[in-house]
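Only one structure is covered here, and it is reproduced in the block below.
Our next item is subunit A:
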Amino acid sequence: MSAHFLNVIWVALMVATVLTWFIGKSGQMDTGAVVAILVIAALKGWMIIYDFMALRRVRLLWRGAVLGWLLATLALILLAYWLGLK
Partner candidate 1 sequence: MQYKSQAVAMPYFIAAIALFVAQILFGLIMGLQYVMGDFLFPTIPFNVARMVHTNALIVWLLMGFMGAAYYLIPEEAETELFSPKLAIALFWIFLVAAGLTVVGYLMVPYATLAKMTGNDLLPTMGREFLEQPLITKLGIVVVALAFLFNISMTVLKGRKTSIATVLLIGLWGLAIFFLFSFYNPHNVVRDKFYWWWVVHLWVEGVWELILGAILAFVLIKVTGVDREVIEKWLYVIVTLTLISGILGTGHHYYWIGTPESWQLIGSIFSALEPIPFFGMTLFAFNMVNRRRREHPNKAATLWALGTGVMAFLGAGVWGFLHTLSPVNYYTHGTQITAAHGHMAFYGAYVMAVLTIISYAMPIIRGRAANSNKAQVVEMWAFWLMTISITFITLFLTGAGILQVWLQRVSDSPMPFMVAQDQIALFYWMREWAGVFFLIGLITYIWSFFIPGEEKAKA
Partner candidate 2 sequence: MTGTHGASHSSGHKLHHYPPGDLAIWVFILAELFAFFVLFNAYAFTRLKHLELFNEMQLTLDANAGMINTLLLITGSWCVARAIAAIKANHCRHSAHWLLVAIGTGVGFLIVKYFEYGAKFSLGINLDTNLFYTFYIALTMFHAMHVVLGMTILAFVWKKAMAGGYSAHDHHGMETGASYWHMVDLVWIILFPLIYVMR
């Protein structure tokens, strides 16, 4: 992993964090906002897992375990919020 690439990932993560915060600050929390926040969280988690944890080039068993954790957690949270919005 080149240092430059890590820097790009870092900046992307910082921007995404501010974006999440901004969505939270600005007005109504509707379905769109919840989905957006969760998608951002998924992307951030994906970057951390692939590039910081360096699981990108590890065989699927391990990569899948952690990615699966990320997606399963977010999916269940989405379900819970979706049930709450109804």
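Note that a residue touches a chain if its C-beta (ideal position, glycine included) is under 8 Å from a C-beta of that chain, and two chains touch if they have at least 3 such contacts; residues count from 1.
As a selection rule, all candidates are chains of the complex that A comes from, given by their letters.
Only a predicted model underlies this, so the values are computations on that prediction, with no experimental measurement involved.
> Among 1 or 2, which chain makes contact with subunit A in the assembled complex?
Candidate in contact with subunit A: 2, the rest do not touch it.
> Report the residues of subunit A in contact with candidate 2 in the complex, numbered from low to high.
Those in contact with candidate 2 are residues 1-3, 6-7, 9-10, 13-14, 17-18, 20-21, 23-25, 29, 34, 37-38, 40-41, 44-45, 48-49, 51-55, 57-60, 62-63, 65-66, 69-70, 72-74, 76-77, 79-81, 83-84.
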